[in-house]
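Removed: one protein chain of the complex. Kept in place: all other protein chains.
Chain lettering (A, B and C) follows the sequence in which the chains are written, and residue indices restart at 1 in each chain.
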Amino acid sequence: MDNPLWLIPALPLAGFLILAFGGSHLSKKMIAAAGAGSVCLSALITIMIGTKLLSAGPDGGTYSQTLWTWIDVAGFNAKITLTLDALSLVFVFVITFIGALIHIYSAGFMEGDKDYSRFFACMNLFVFSMLVLVLADNLLLMYLGWEGVGLCSYLLIGFWYENPANGYAARKAFTITRIGDTAMAIGLFMVFYQSGTLVVADITAKAPELWQQNETVVTVIALLLLAGGVGKSAQLPLQTWLPDAMAGPSPVSALIHAATMVTAGVYLIARMHVIFELSVVAQSVVAIIGAATLLIAGFTALTQYDIKRVLAYSTMSQIGYMFLALGVGAWTAAVFHFMVHAFFKALLFLAAGAIIESLHHEHNMFRMGGLKDKMPVVFWTFLIGAASLAAVPLISSGFYSKDQILWYAWGAGGGSPLLWAVALLGALITAAYTTRMMILTFWGESKTHIGHHPGKRMTIPLIVLAFFSLVAGFIELPHNFGHFTLFSDLMHKVLPETILRTNVSSEWMFQLLAALATFGGIFLGYFYYGQQPQRIENLRQNEMLAGLRRFWFSGWGFDQLYDVILVKPFVFITRINKADVVDKLYTGIVSVTHALYRLLSRTQSGSLRWYIMGMVIGAIVILGIQMML
Amino acid sequence: MMLALLIVILMAGGLTALLAGKWNKSFPRWIALISSTAGFLILLLFWIDQHQVVQVSSDQNWLVQYQKDWILSFGITFHLAIDGLSLLLLVLTFFMGILAVLCSWEEIRERTGFYYFNLLWILAGVAGVFMAMDLFLFYFFWEVMLIPMYFLIGIWGSENRVYAAYKFFIFTQASGLLMFLAILGLYFIHGNNTGVYTFSYVELTGTVIPSQVAIWLMMGFMVAFAVKLPVVPFHTWLPDAHGEAPTAGSLILAGLLLKTGAYGMLRFVIPLFPEAARQVAVPAMVLGVAGIVYGALLAYSQTDLKRLVAFTSVSHMGFVLMGIFAFNELALQGVVMQIVTHAISTGALFILAGMIKERLHTRDMNLMGGLWTQMPRLGTIGMVFAMASLGLPGLGSFIAEFLILLGAFHAHFWITVVAASGLIFSAVYSLRIVQKIFLGPEKGAGHIPDFSRREMVIMAALTVSIVWLGLYPQPVINTAKPAVVRLVQLLQPDSDIKSEQSYVR
Amino acid sequence: MKSSVSIEMVMLLAGLLFALGIAGVIIRKNIIFMLLSVEIMLNASGLAFIAAGSHWGQPDGQVMFIFILAMAAAEVSIGLALILQIYHQHQSLDIDKLKEMNG
Partner (left out) sequence: MSDNDFYALMPLLLLAGASVLVMLLIVARLSHRIIQIVSLALFIVSFSSLVYMRDLLPYPIDPLFVIDDFGVFMIGLIIFSGLVVNVLSYIYFEEKEEGPKEYYVLLFLCTLGACVLAVSGHFVSLFLGLEILTVGLYALIAYLRKRKHSIEAGIKYLILAAFSSAFLLFGMALIYLQTGTMGFSEMAGALADVATIPPLFLMGLGLMLVGAGFKLAVVPFHMWTADVYQGAPVPVTAFIATASKGGVVAVLLRFFVAIDGFRFAGLVFLLICIAIASMIVGNLLALRQKNLKRILAYSSIAHLGYLLVAFIPGSPMVPQAVSFYLLAYFVTTLAAFGVVAVLSDRESDAEELVRYKALFWKHPVLACILSSALLSLAGIPLTAGFTGKFYILATSLRSGFWLLGIVLVASSVIGLYYYLRVITVMFSGINDHVPEPEEKHPLFFGISMGVLSVLTVLVIWLGVFPDGVISFVQQFRLR
């Protein structure tokens, strides 16, 4: 164990174990120390190892550490091996660093909750599972982390279990992601039978020899893996669980449903990029799914009341951008957007959590307002986050990452004008709903009394995250802004470079259009919600627009659709078959024998003459048979 | 000698308990605990001692055996022998035995002597089944476990116990008799072929049987094992028996009796009728998948907690059937794992159901809810085993189901795809259990105590085992390996499945 | 002494008697008559034995007949005793009234 790599996941695991077994005996301070401390330590170790890896890493830029052999059966060999390369480093960094901040925030946020230790136990377990997911050297171990984060997500969405609605949301999240996971498992089987291994590095090495470009098998594998990613990352068509998942506490939404777990799909696809590269079909499907999701989620976000649901749909939409980037072959851009998004979306969720907490658990933005002056720290940090989300040019990190994606959507190998147009429209909508959210929450008159203000443990993480939301974009600048490529250089050790099919020189035009889209969105939001709110009322009068709004509000009717075609039939079938129809077969046999019994016992009438008749008939039959044969 | 000793310990312990029960109501449980623990320790020491041998040996068939003449006139010997597979199952038997005694500790207050007598004799029967190397002896033990189980359900069960006991008994006995016919058929065919009339497993394995007859004989065996396993559509005794049995009864039913079905298929059906088994492989796998899906659907709709868990067993055992008839090492190792882990996870769920019933006096999930508030420990453990039941990686069940699916995938693509949907269904019903019982608003008023120390010990043992099996299943896999490899070689004598390359195109 | 009646005729007679006995047992309701009919059947068998014995020129048939007679006598004596008891208990000899045990 010369390498402390194993400590990164082990520390949160230790925290989990301490809290799970001793949580009821610890004071709140101790719980917070164990819960948040373990993740902070793990973040520190990450930074330590990360710097070492970047400065004086081994050849190939990968740390690898085998702990023990997990399964070894008939040529199937899966080891518990942790691998740290550039891609996983970024994820580990985001998980531990943002995770640590969110834990600190939670120490304040959850102060009043009676299940303090359970919360931190689950959070620690989540961090552990997520770290296993990204550090796994083989797909099976990754699957372990993959399901582990699903479990934690389930536990934390349903954290306030007294309310059955929360439990429902939690189950929905787990079940829907399970659908994707199962497809992914089948994908793993195919990978194994095709390549004889589940070790990522081996697959990466073997893939080009194993499969030809666009072979059916590889497409199928890619699509199955994609299904897993789609489920986890709340993309079409398995996206419906994410908005409901907002039933969990806000730090949970920040950590799991914004920064880390929901981007596991991105990680998976990036990790398995060789397979996707071999299949144009799969790649396009990824891009199309991303584009469709970003648009649908954007429109839905435009109509929501609940601040957290707006953020949830925006998360879906942003991950849609990442998928789009992956789909067009802009691998690094996707990972870059992941990182930036993690910062600002965690920030937004945490800030929203602070607001909700202060307003007595008021989620409805229309009942907020006027918080600009009353909660300045939250306002400013939220503003920075919102700016990043809306991709305000130059100053926000979101601009750099999203602009890159927009540009690649057109210009990268798999890009097309249509994808670009969709992405651009998405940018416009994003800016619009972000503005709407800002205005409704912070401007206008105050509608709800503020209970208490967030403490230091909550504000400091906000400030740190706000800082990163501002500066994180500067580690990767476009070609025409100094062309600073720290991030993509790092990534290119693992991920292939993005192939461009158009000239770099035209990039400025796209940047301009993106900026215009952002400002257009901001203007729209401002126009309808800030300046002339009565116009919205007018629009609502319109029958058709109101219908459209309802359609968008419901998330494009996916929930209803699934309810009708899947849930209802399932429940119906199980309900009518509760008593098990097969059992009828056996009860039938029993009733037949009972009927025979009744029939026969009637012959036992007690009448001697009847008995004699029986004997005589028997004798006649016997003699008859005797004579005939 | 050790093998006979194991059975003697249990049987003698049972008789002693029966007699001691006359004097004092708490003697029997101590006797039962001591005898099952003694057996467990003996086996554990043996396992540790043999660990290297198990890993290495592949040509030597049996680790240890014991043979004595019994009914010579019919060529019946008292022949016990174990290989790695049997060893695992025996360890499991005694482990479950200890837990069964522990979880009956407070639950059973009446007629304790007779209760523990039955309990120990069931264990003896099961242990005998796992060791018998003579088909007559096997059938003998197969039946020995029935009567005590019948009493266990019929006397100490809940309201509908008599019906459940009948159903259990008649199903298993009817199918067992068909197996007995098949055993006799095999006996005479072998006798006619060679002139040696014997029930010895080793002798009979090589019997040359006309394929038309072989199918029928195999069906005789299969029916018995299919009822025990249980395979849809022979499963309907299971929910009743599980539902009505006392906690220890459900535990042993789920943990051990169902496993005898799987063991029977592995030990008898395939080695005795490899050709015939291959012919029915696809229908059998389809039945397995039907079990997975159908069991899960039924589990979802149940409101009785124990019935629900019983139907999950149907679903999980579907994996076993599918794995067995996938005929490759991966799937078979998965089957072995599934046997072990299902015993632990489902056993734990039944114990939990028993604990809840002790506290709330109901099995109806509609009357439960919000138990987490008062019983966080019980809730946590419940969550762990619900997760085990849905096959969460990191817990033993995942390894089992993953290996089975992986192996089955090699054998048949589409069947496996449908079977994989079982993973989704299992999530649906498992989470429903958790939701209905532990989560939601608190239903009942009044104070409900959380785990006692004894219950903690039981649950800790189970939890540690399931996590251990999930993270480091290799000891189990290694122990079962020689037996599994031999099975595979039996089925595919020409192909060298050991090489890694065979999976690659 | 040579028999002047053919064996077939005797056997036919025995068979007829036998059938008559059967019919009697079935038709009569009075226990005494049933007993009588049974006696007829037994004697029909006895007759058959005698015929067979004489057919083979052996004494065995007649030996059998003596045994049958003895047995029939014993049977009738017990039967009559039972009938007396029945009459005590039921005040009737109708066999159809003796149906207390059934099912």
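The rule we apply is simple: contacts are C-beta pairs under 8 Å (C-beta built on N, C-alpha and C of every residue); 3 or more make two chains touch, one makes a residue touch a chain.
This is a predicted model, so every value here is computed, not measured.
Considering the entire complex, the omitted chain makes contact with A, B, C. Contact with the chain that does not appear here is found for just one residue of B:30, B:70 or B:472, B:70.
Considering the whole complex, the residue from B:13, B:28, B:84 or B:154 that touches the absent chain is B:154.
Counting over the whole complex, subunit B has residues 69-74, 110-111, 136, 139-140, 143-144, 146-147, 150-151, 154-155, 162, 165-166, 169-170, 173-174, 177-178, 180-181, 184-185, 187-188 touching the chain that is not drawn. Remark: the residues of subunit A touching the chain excluded from display are 593-594, 596-597, 600-601, 603-604, 606, 608, 610-612, 614-615, 617-619, 621-623, 625-629. By the touch definition given at the top, subunit C reaches the unshown chain through residues 7, 11, 14, 18, 21, 25, 31, 34-35, 38, 41-42, 44-46, 48-49, 51-53, 55-56, 58, 60-61, 63-64, 67-68, 71-72, 74-75, 78-79, 82-83, 85-86, 89, 95, 98, 100-103.
Rule of thumb we're sticking to: only the chains that are shown with their structure count from here on.
Distance from the subunit A centre to the subunit B centre is 38 Å, each centre being the mean of its Cα atoms. The centroid of the Cα atoms in subunit A and the matching centroid in subunit C are 97 Å apart. Between subunit B and subunit C the centroid-to-centroid distance comes to 66 Å (mean Cα coordinates, whole Å). Of all residues in subunit C, none touches 2 or more other chains.
Interface residues of subunit B, counted against subunit A in their complex, comprise 232-233, 235-236, 239, 297-298, 300-302, 328-330, 333, 370, 372-373, 376, 380, 383, 387, 390, 392-394, 398-399, 402-403, 405-406, 409-410, 416-417, 420-421, 423-424, 427-428, 431-432, 435, 438-442, 471-474, 477, 497-505. Put simply, subunit C touches subunit A in their complex at residues 22, 25-26, 29, 34, 95-96, 98-103.
Within the complex formed with subunit B, the subunit A residues making contact are 20, 24, 68-76, 80, 118, 140, 143-144, 146-148, 151, 154-155, 158, 161-164, 167-168, 170-171, 174-175, 178-179, 181-182, 185-186, 189-190, 192-196, 210, 570, 573-575, 577-578, 580, 582-583, 585-586.
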